[in-house]
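Sharing a structure with you now.
A single protein chain has been removed from this complex, and every other one stays in its place.
Every chain is named by a letter (A, B and C) in the order it is written, and numbering of its residues begins at 1.
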Amino acid sequence: MTVLARIVGGAVTPACEAGVFARGEGIGAAVRFEGIVRRMEGEREIVALDYQTYDPMAERRLKELAGEIAARHGLRGIAAIHGRGRVAVGEVSFVLWVAAAHRAEALAAVEEFIDRLKRDVPIWKIPVWK
Amino acid sequence: MTVLARIVGGAVTPACEAGVFARGEGIGAAVRFEGIVRRMEGEREIVALDYQTYDPMAERRLKELAGEIAARHGLRGIAAIHGRGRVAVGEVSFVLWVAAAHRAEALAAVEEFIDRLKRDVPIWKIPVWK
Amino acid sequence: MTIDVLIFGPAASAAGSDRLRVRFADGESPSAGEVLAALAREHPDVGFALGGARLAVNQAFAAAETRIVAGDEVALIALVGGG
Partner (left out) sequence: MTIDVLIFGPAASAAGSDRLRVRFADGESPSAGEVLAALAREHPDVGFALGGARLAVNQAFAAAETRIVAGDEVALIALVGGG
């Protein structure tokens, strides 16, 4: 079972994901979630979000969280990649990949991971207004 | 807003997805769900699943379902690709891609789409025992 | 009137065929519900597939009261399992 968590400089690009998402025979459902920076933050327009991370705690908490979620939902694999610093509108700030025997646990794991991410991992976003 | 549904011969390969998943400025969350054929069907080992489709109703129902789910959840895009015929163990039988402003509606849409797929779309799977 | 009902998946495997024939009196135009009932009566080998089953008439789900006429394409949609 693969548990991977990583914080990368800037946006999450396809290169950051290379080799991350292993295949395995027991996997019946794989979900990839992608968070993307939107132009409107409430009523105001932004050009980017600056993601601030408390290092190295942020990456360690991300990894602990991935391990907890994997254990609770009996996952076959989980990988979380989060950006740090400036991520422009339209770019990807966060990717979560989850593999499980069945879809129910894969989707529940994605939902719970993101809930916990937004409470328990020391990452902040600061809007860069237009 | 893009609504796409398609049934392809054999497994769903990366080539089937080329150009399918559009980007757009209002998209804050994109989810890609992948169904993969597992080796064990209950207690017995299989080498593949044969997916039988009732054509052209299957593709039309798939498309209608995508449109309904997109409307109900206010999606920014949805694409469903399903395999037909033999899909070997480890290969991808189904891909669903959903884009929305926020993750809540994206995840709810994935969940509901698959529930409905398993009730309302005339596709059958027949195990090919080892 | 005879109606050939297309069958698929586990029902087709059990019947060893891709269609089942049901018979009605000449001149009768049975409803989709009556066709399902006739399938249950005349083809007990596919009875396992009929719980929750629906008929498609001309490639669209049909309400139980939909009348079937000669030339319609009739299919049993049961035990689907996409994904």
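By our rule, contacts are C-beta pairs under 8 Å (C-beta built on N, C-alpha and C of every residue); 3 or more make two chains touch, one makes a residue touch a chain.
Everything quoted here is computed from the prediction, not taken from an experiment.
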Contact list for the unshown chain, restricted to visible chains | A
Which one, A:R6, A:R39 or A:R60, makes contact with the chain that was left out?
-> A:R60
Contacting the left-out chain: of A:M40, A:A71, A:A104 or A:I126, that is A:I126
Which parts of chain A are in contact with the chain that was left out?
-> 35, 51-52, 54, 56-58, 60, 82, 93-94, 114, 117-126
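Here is the rule we go by: only the chains that are shown with their structure count from here on.
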Most central chain by CA mean?
-> B
Could you state the distance in Å from the CA-based centre of chain A to that of chain B?
-> 23
Chain B to chain C, mean C-alpha position gap in Å, rounds to 27
Could you check chain A for residues that touch two or more other chains and list them?
-> 103
Which chain C residues touch at least two other chains?
-> 83
